[in-house]
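One structure follows; several queries about it will come next.
Only one protein chain is missing from this complex, and each of the others stays in its spot.
Going in written order, the chains are labelled A, B and C, and every chain counts its residues from 1.
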Amino acid sequence: MTLRVGVIGTGAIGQEHIHRITNKLTGAKVVAVIDVNKEQVQAVAEKIDAKIYETGHDVIKAEDVDAIIVTSWGPTHEEFVLASIAAGKPVFCEKPLAVTAEGCKRIVDAEIAHGKKLVQVGFMRRYDESYRLLKETIDNQRIGEPLIVHCAHRNPSVPQGLYYGAMPIVDTFIHEIDVLRWLLNDDYVSVQAISPRKTRDAAEDLQDPLMVLLETKKGIRINGEIFVNCRYGYDIQCQVVGETGVANLPEPMSVLMRSEAKLSTDILVDWKKRFIDAFDVEIQEWINDTLKGEVNGPSAWDGYFAAVTADACVEAMEAMNSGKIVPISMPECPKFYL
Amino acid sequence: MTLRVGVIGTGAIGQEHIHRITNKLTGAKVVAVIDVNKEQVQAVAEKIDAKIYETGHDVIKAEDVDAIIVTSWGPTHEEFVLASIAAGKPVFCEKPLAVTAEGCKRIVDAEIAHGKKLVQVGFMRRYDESYRLLKETIDNQRIGEPLIVHCAHRNPSVPQGLYYGAMPIVDTFIHEIDVLRWLLNDDYVSVQAISPRKTRDAAEDLQDPLMVLLETKKGIRINGEIFVNCRYGYDIQCQVVGETGVANLPEPMSVLMRSEAKLSTDILVDWKKRFIDAFDVEIQEWINDTLKGEVNGPSAWDGYFAAVTADACVEAMEAMNSGKIVPISMPECPKFYL
Amino acid sequence: MTLRVGVIGTGAIGQEHIHRITNKLTGAKVVAVIDVNKEQVQAVAEKIDAKIYETGHDVIKAEDVDAIIVTSWGPTHEEFVLASIAAGKPVFCEKPLAVTAEGCKRIVDAEIAHGKKLVQVGFMRRYDESYRLLKETIDNQRIGEPLIVHCAHRNPSVPQGLYYGAMPIVDTFIHEIDVLRWLLNDDYVSVQAISPRKTRDAAEDLQDPLMVLLETKKGIRINGEIFVNCRYGYDIQCQVVGETGVANLPEPMSVLMRSEAKLSTDILVDWKKRFIDAFDVEIQEWINDTLKGEVNGPSAWDGYFAAVTADACVEAMEAMNSGKIVPISMPECPKFYL
Partner (left out) sequence: MTLRVGVIGTGAIGQEHIHRITNKLTGAKVVAVIDVNKEQVQAVAEKIDAKIYETGHDVIKAEDVDAIIVTSWGPTHEEFVLASIAAGKPVFCEKPLAVTAEGCKRIVDAEIAHGKKLVQVGFMRRYDESYRLLKETIDNQRIGEPLIVHCAHRNPSVPQGLYYGAMPIVDTFIHEIDVLRWLLNDDYVSVQAISPRKTRDAAEDLQDPLMVLLETKKGIRINGEIFVNCRYGYDIQCQVVGETGVANLPEPMSVLMRSEAKLSTDILVDWKKRFIDAFDVEIQEWINDTLKGEVNGPSAWDGYFAAVTADACVEAMEAMNSGKIVPISMPECPKFYL
């Protein structure tokens, strides 16, 4: 049986998912597409012989469409996810699930009201081999109970004028926010922000680097470093300190070189290469799960939790260096999502 | 378009290929199967809804079979590969291509006579991510021209009574023989063997460890260590010394641990885990190439070269420590395979 | 010329310094000793043929004593250092310089009044090869300007009942306090403390692990982790994040092993082994400098700064998790110490 997928939004990420479903993965085919850019959607549709629809809602309603992928402009996500739930169809939505925490909450409520899980959010790090190895290490109790996490998200540079203000949180740290909850099987309760000495490579409208200190329910403390003009490479670090040992996120595989007076491995520069395999695994597992009628990936609840946490981080960032501790208030997780 | 595959031999490796084609890869489906074990083939066929044939030749001739996978008992490979060529059908044959160099030569001759490449041999290391990174490093001239290769093939242990005599060459080092020719873009011209001090863990009928010294046309020297009772893990090492630098085969990805007074990463123990991804890539690329009417993987010529080299290594092993240098004599590579 | 040294206090650390001066280092000999434990000092004096005095003050005044080493009980340090200054003799004082910041201040004032530097404090990490390599890396601008420091001080365990309360600061983190000022060529301005989830291996009267967040004048932020029941080893980590790169404190030299399914190096368990070479270098350089009439090691000012910083850290620890930011207030560094 083949999963017939409708894709709403055929921009960069939409095209990538269409490409992997068509050429690399198994069990699904893209049969319906829609985009506000008519020329683009035409080109995409021809290549894979998919039908073009007038609106996202038409795609959702199409009888030969079994499941939806939402890769349209962020502010439209909520509407299409809600419509998919209304149609009773499984939907994979790229982050953000909705542009506000309230929007996410509406999706959670709608899904619970529907009575069956349908929504998966595109947090791809959970599908990255290195994070999975780290989680396995923790879950197998090889370092005892986690107590502290030191993590860093470093980009070589960001475009001036296009990356500023709260974007270190909402565009960058959002990935750590989701993946660390999953890694630690824990929820956040508060956050504080601190600004280290600023690099001369950062624009005026950007605090770079930035430190975010999260506290979890179990009392685990997370030191998050976000440094998006680090110059040297795209580097994702995560060290978990446990009661009996310490575990580090594996480095991407690289040839060990002896050359020019250095013993070295390469650090990636292009972020796209870092998680490219994770995207494949993510969509393949979504296809497999969807064909079985299951949702096992990041849920609407996870999307909602990430949104609330990000809001608190932004609030902490606005009060940074004041010592202000911003609470992260969420209701109890409904049984539906346990 | 879907490649319809017939599988001859549904033992362990045959079932694995069937499983990956059916559940993990894209572009192919297994439609025909045959095995001497009727019960086994019955079970396999039912699961994937494939037709069972009486003989391998029936599978090869079946009209709805586009391509063949030969995973039967080694001594039958030559016959089925020759029959596939005769039928003009692409064939993927697990190693060995044939049990003698002469058998391999007959396949090469038949394929040339047929006029179009159809045969691919199952040397999966060429599809391993770590070897590909190492080859890229060499091909990009990051270490200059290769001069020396130090390599080691280590297994934790081998079953006494089942692994003996020349098996370190024909069962184990055969992988290095193929992958190093590919890695270096070079051919072998001679070989010598040396026996180091024997580990107490080796049975009487086995020289373990063993050292094999290969020379290539360009004069590169390969120090091959084969150590199949090394106890500590399954460990594939390869270091290429070039004119301006040295490159090591990457270690498999692993969490860096601080635990019990050690800073460590895990070494695999189970060989199956080491190349499991390589098998997926190998078969997926074979499917893709076959659908395009191409053969880009290890050719019949590569299988022939490996067989002749292995024979010379065995001869060198029989004269080990005598200083005997055994020539590796191959005709010029026909244009057909260049 | 040989430096004639008087040692006040012949307990463990005193005996170690006597041993290294006598047997390993060059340029000095211990000629005078004193300790409250008469039996012990007798045994020590006999071995090296040194004269035993009645009081520390007698040692300081002895005509054939050129320089003093103070390794007596902490609360007596101030008195003997002040007496050495009064006698115009160079003095090496193990940490703490004095048990209160005020005591340190009195020493600073006395030394300035005397008009010539005489005092060196026993912060041995500045003499450790790994810290020196890290400092060289920073000073050579290989990572640009430092922005963030992530550091960790981990002990396998501490004795219950003997290590509690503020000791993570005053006994353990005190080393980081001094060495990081030196490493960064910077001073501290404030501190905050946070308690992560507590390990089950910590006694009731101990917060373990503990996080200390220091801010420097230049705005560098230091994440200090103190974890004294980490179980796995004695492990000193320091990572400096700069504008163009990141540098890690080197690990102690260790054989890379492949054994029992692990690729590993050893982590030390005994803290004494970690800095044993640093003590040799420290005392040798002190001898050399003293013979030249110089003081180049950690000064009385450094000891005073460490004491004030430790007091602020303890205050922050008492208010931990409140968001309280404790200022670290020091006068401008007098020219005398620049």
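As a working rule, a residue touches a chain if its C-beta (ideal position, glycine included) is under 8 Å from a C-beta of that chain, and two chains touch if they have at least 3 such contacts.
All values derive from a computational prediction rather than experimental measurement.
Touch with the chain omitted from the figure is made, among B:74, B:219, B:293 or B:334, by B:219.
When you scan A:23, A:55, A:185 or A:265 for touch with the missing chain, the hit is A:265. Annotation: of C:11, C:245 or C:323, C:245 touches the absent chain (contact as defined above). Touching the missing chain, out of B:5, B:81, B:211 or B:287, is residue B:211. Only one of B:196, B:293 or B:334 touches the absent chain when the whole complex is considered: B:196. By the touch rule set out above, chain C reaches the unshown chain at residues 23-26, 129-130, 133-134, 137, 142-143, 244-260, 265. Remark: the residues of chain A touching the chain excluded from display are 232-233, 235, 251, 254, 258-269. Chain B meets the missing chain through residues 144-148, 150, 152, 192, 194-201, 209, 211, 213, 216, 218-221, 223, 225, 227, 230-232, 241, 243-246, 321-325.
Please note the rule applied: only the chains that are shown with their structure count from here on.
Relative to chain B, the most remote chain by averaged C-alpha coordinates is C.
Ranked by C-beta contact pairs, the top pair of chains is A-C. Distances from each chain's CA mean to the overall CA mean are smallest for chain A. Averaging C-alpha coordinates per chain places the centre of chain A 45 Å away from that of chain C.
Chain A and chain B have Cα centroids separated by 39 Å.
Distance from the chain B centre to the chain C centre is 59 Å, each centre being the mean of its Cα atoms.
Of all residues in chain C, those that touch two or more other chains are 232.
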